[in-house]
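Worksheet: one structure, shown below.
Below is a slice of the complex: some chains, not all, each in place.
All chains are identified by letter, namely A and B, in their written order; residue positions are counted from 1 within each chain.
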Amino acid sequence: MDPEAFLDMANQVIKLKMFPYFDIAHSLLAALAVREDLGSNAQSFSRKHPLACWLSTMLVIFSGGMVANALLGEPILAPLKNTPQLLVGTVVWYLVFYTPFDIGYKFGKFLPIKVVASAMKEIYRAKKVYDGVSHAAKLYPNAWIIMIIIGTLKGNGAGFTKLLERLIRGAWTPTAMEFMQPSFYTKASLLASIIFVLDKKTDWISAPHALVYFGIVIFLVYFKLSSILLGIHDPFLPFENLFSAIFFGGIWDSLAKILGRGQAKEGEVKDSKKSN
Amino acid sequence: MDPEAFLDMANQVIKLKMFPYFDIAHSLLAALAVREDLGSNAQSFSRKHPLACWLSTMLVIFSGGMVANALLGEPILAPLKNTPQLLVGTVVWYLVFYTPFDIGYKFGKFLPIKVVASAMKEIYRAKKVYDGVSHAAKLYPNAWIIMIIIGTLKGNGAGFTKLLERLIRGAWTPTAMEFMQPSFYTKASLLASIIFVLDKKTDWISAPHALVYFGIVIFLVYFKLSSILLGIHDPFLPFENLFSAIFFGGIWDSLAKILGRGQAKEGEVKDSKKSN
């Protein structure tokens, strides 16, 4: 592929307009996620508690912006002032939950539709991470950690509001904490945030910004499609295990075990007993 | 009744000063609500945990302002800067919980006192809803949904902070979520907010503002008194059922059932099993 053409394409991806098509894809996947999360209750729950159903879907759709605003001292409700986006979300929610004979839901679950929507959502995610990092960088130009946190939250806000979202629906699952078992989306958003911060704040990345951005978009879309089509869920796992072994005690614990101290082993046994 | 005199009266209701009498009524009902919520433990709880008791009562009294501030990025503690209101709340809390031989509590529970305080509280509620809508309209002149949310929260803040209020007292009831089974006060505040927004932002309501406001006050007081004296708890129910049947799947689900698909029925059975 011609590098010139590639850069051109990258520049166009950066300028992509998100409204309305990408918002539709994002809202569709959010509503489907809420419905899946409700399980076999979805049908009756949506009939009995339409307000809680609507609110939790809106929370999933606007989660990134709301959580980031909450942490930056900005109005939590501000994302709702975007009326067209709110209307799109509400219409999609209605179609997924209340269409006769569940046509809307079945349409959304149809594989080709889901694949296209997922790919669009990943493009949207890259934009959100980038916007989050840029916004935090304006407020705190020297606080890398704040940029990274905001970028990650914007990228996968729904993961972090899951507890609240379920609480709105009257369900409380304290052990389903995103921080405990970060999903692939959280890890990918974290990585993307770090790369954007490095790109913005240092000279370590010499590629033009459009290429960096485009690379992240490709990375996100590629792994999302692998996950749907091939069932590969977490490409980070091997790296994490290596990292854990070196820095978070893996090697030393093994050494201690061999030396007969067995401290780590004991702790593990207790832990696994508890989780059983 | 003479329309002139009626309008005059409406104008006077709008200008009613809230402090201190309406604040006393509001605080009294808040403290009574906390005490009822504690059930038979109230006596011993208030002796063992006066701090938690005071904090949760204050949270109920100032809930509307605090929740609205939290969502609008304003200081959550700001409502407490109103020192006279805080003192009134504290004195009322003390009288309800700690007077010898429970005189304060018995006085507050005395039906005529409760009826008058409840009526005053509804007048206060109308004012709070109106202030909430006006405040949100200043911040986000085009975001109707934000005005409605803030108006509703100001009108029935205590409903939405119930989980937090109980948590302060060490009790956690995730299923008692206001969104799941909105109370009459939430629905009435929602309706009042919508009417105030329409009155403010459109020409659809041709009546003078004072009359609209007065109408809402009468509506709130009337149904509150019916609820206490006649036991009518939710006049919205028939309208909701109709609305649900038309828009939230009622009719289509019935049709689907008749056609032998039985999807909704199945879901419902599972749901009711779970809740048992």
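Keep in mind that, in the parts below, a contact is a pair of C-beta atoms (placed from the backbone, for glycine too) under 8 Å apart; a residue touches a chain by one contact, two chains touch by 3 or more.
Not measured: the values here are computed from a predicted model.
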Given 2 visible subunits, total identical subunits the whole complex contains: 3
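Assume only the chains that are shown with their structure count from here on.
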Mean-CA-position distance for chain B and chain A (Å): 35
List of chain B residues in touch with chain A within their complex: 70-74, 139-140, 142-146, 149-150, 163, 172, 174-175, 177, 179-182, 244, 247-250, 252-253, 255-256, 261, 263-264, 267-268, 270-271, 274
Residues of chain A touching chain B in the complex: 40-47, 49-52, 55, 69, 73-78, 80-81, 83, 86, 97-98, 100-102, 167-172
